[in-house]
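Omission of a single protein chain aside, the complex is shown with its protein chains in their original locations.
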Amino acid sequence: MISLTRKRPPFSLKTQPGFGLITGVCFVMLYAPIITLVVYSFNAGKYISMWEGFSLQWYVAAWGNEAVQDAAIRSLFLAVQASVYSTILATMAALGTTRTRPFRGLTAIYAMINQPLMVPEIVTAVALLILFAMIKSWTGIQGIFYLVIAHTAFCIPFAYLPIRARLEGMDLILETAAADLYATPWKTFWRITLPLLWPGIIAGAMLGFVISLDDVVITEFVKSSGQETLPTYMLGQLRRVVTPEINAISTMLLGLSILVVCLLFFIERKFGK
Amino acid sequence: MNNNKTASGPVRNMQINRTRRNWLLSAPALVVLAAAASGPLLIVLVYSFLSAGEYGGVVWKFSTDAWFNVVFFRDIFDGTTTLADAHMRILWRSVRLSSITTLITLMIGFPTAYVIATRPRKTRSFWLFLITVPFWTNLLIRTFAILEVIRNEGLINIGLQRLGIIDAPIQMLYTDFAIMVGMTYVYLPLMVLPLYASMERLDFSLVEAAYDLYATRHKVLRRIIVPLVKPGIIAGSILVFIPSLGAFVTPRVLGGGKKMMLGNLIELQFGAGRNWPLGAALSVTLLALVMAALLMYVRSTQHHSGSVR
Partner (left out) sequence: MVEKQGTGLENAGHSLPAAISAQHVTKVFGEGKNKVLALDDVSLTIEENEFFTLLGPSGCGKTTLLRLIAGFDQPTSGAIMLRGEEISHLPPNQRSVNTVFQNYALFPHMTVAKNISFGLEMLGKPTGFIEKAVGDMLVLVKMDALRDRRTDQLSGGQQQRVALARALAPRPQVLLLDEPLSALDYKLRKEMQIELKQLQHDTGITFIFVTHDQEEALTMSDRIAVMHVGRILQIGTPRQIYNQPSERFVADFIGKSNFLSAEVLAVDGRRARLKLSSGREVSAAIPDGMIPTSSVTVVVRPEYTEIFSRSNDTGDLQGVLENIVYLGTDTHYHIRLPDESMFVTRSQNQCKVTEAFKAGQPVNVVFKPESVQVLRS
């Protein structure tokens, strides 16, 4: 027997009126500027007002630009170092602060590890500027070293988070079993903990890499003249004439970000609990 | 807390050893952080009580001039002391724009996070991916993208002119509006992600129960959903408000030199302004504002003690 009344649309538990529209607007708003940016990096013409045909000239220009090359190399150099160092430090810190009974000072350690996240970047930038200026005037030592330390420091909390999360999901019973079977602490770490932990470590390293690569404010303050990274180079360019070369560089960095996010999602899907 | 006191002999030794091991493991990270993150903050505080050097830098002489200059302006010609209008305006602009940005990102971010959280499991990852990509995109690139959209030869103006709606470009760049749009754009993903985390954990059988008890859609939203995702709302608000308060790049690129926020004012003191102590004092002020905001957050989560997780 067919229903006696006219069918209404089925009652949907989770919908709220208007939310779908706002969400659509949100995504459009988020992506329209980025897509515009990418599209115009391929513009043969110079201005956004006129599309003059498809061209890779700006990419060629960017690749050939010595300042860009220098900045890019320095950015990568910094990012790789910051990522590696901060990951190592964060891994050790995570091992020391996770899956353990609360001990005196644990909250203080948390506070210190997470502090860069709680303080606006400009304050950290100013603080480091002052500190390094002081050290430079006392010792006369210049160099990339200051930037490396600065980047490593603020990358630590970002590397720490996924490593800690992964560690918390690992049952201590495994390491206990290893000890029961005569493994030394080092062997246990190497053969049991580390293999299970490494997706978290990889995620932490990638996060550290991206955060370092992206940093503008701290780098801008701490750098000596001539020590440009890609973001500081772009910031400088934005004060002068803006050519689509910036679009090209931005698009390439965007591609890198997308790659990293894909990898993060992939790791989560494959190795997530 | 620690139950060491009730343990005896060998067990107690093991616990002490473990604690020592934990400290040793954490130490390297803590040293680096103390040297290049937390420690320097103290130096800032110290510098705020020093005198400005002629070409930048400081003279190691105690002075409260910097703090005075945060709030007051002493005219060097006629010696009168007035309220530092420029500083107050900048401070007000920072608080105002940050608050508005937080509000707007909440208005837009809440429905977005909700819709993503209520997608079927299979498609949810896709939407999450779409929200995460802007999050990991360089701040500068995002600011630049907005620049391209709102400037006089930008997307909006060109589009409106082509459609014949306007004759001359609308000046959007270098206004407070531009900064607000820029910050909203930049910090939107930061609002959505913690909101999503909270909503994903929402027990929808509670929503079913509310409908079963005759609630309308609006009532369900107001009385059930919002109170239960409050932790996410607060977390998202903090994650937007704090960085936007100390924003530097976005107001610089979109506000030009004229529309400064606190971050730009601070930067000025270390550049052309050549007043390092003042810059230090302003930084401490910013930090104090941030601590106040965080304190309010902590207190509001204590309020919900023993309840919703």
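Every chain is named by a letter (A and B) in the order it is written, and numbering of its residues begins at 1.
In the analysis below, a residue touches a chain if its C-beta (ideal position, glycine included) is under 8 Å from a C-beta of that chain, and two chains touch if they have at least 3 such contacts.
Here the structure is a predicted model, which is why all the values come from computation and not from measurement.
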{"item": "Of A:Leu13, A:Ala111 or A:Leu259, the residue in touch with the unshown chain", "value": "A:Leu13"}
{"item": "Hidden-chain contact residue, picked from the options B:Val58, B:Val149 or B:Ile224", "value": "B:Ile224"}
{"item": "Touch residues of subunit B, complete complex, unshown partner", "value": "203, 205-206, 208-216, 219, 223-224, 227-228, 306-308"}
{"item": "Residues of subunit A (touch criterion as defined above) contacting the omitted chain", "value": "1-5, 7-8, 10-11, 13"}
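Basically, only the chains that are shown with their structure count from here on.
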{"item": "Subunit A and subunit B, separation of their C-alpha mean positions in angstrom", "value": "17"}
{"item": "Residues of subunit B defined as touching subunit A within the complex", "value": "1-3, 15, 18-19, 21-26, 28-30, 32-41, 43-44, 47, 57, 107-109, 111-112, 114-116, 118, 125, 128-134, 136-142, 144-149, 153-155, 158, 185, 188-189, 204, 207-208, 211, 217, 221, 225, 242-243, 245-246, 248-249, 252-253, 263, 266-267, 270, 276, 279-280, 283, 286-287, 290, 294"}
{"item": "Touch list for subunit A against partner subunit B, complex", "value": "13-20, 22-23, 25-27, 29-34, 36-37, 40, 47-49, 85, 89-90, 92-93, 95-97, 100-106, 109, 112-113, 115-116, 118-124, 126-131, 133-134, 137, 149-150, 152-154, 156, 160, 210, 213-214, 216-217, 221, 231, 234-235, 238, 246-247, 250, 253-254, 257-258, 260-262, 264-265, 269"}
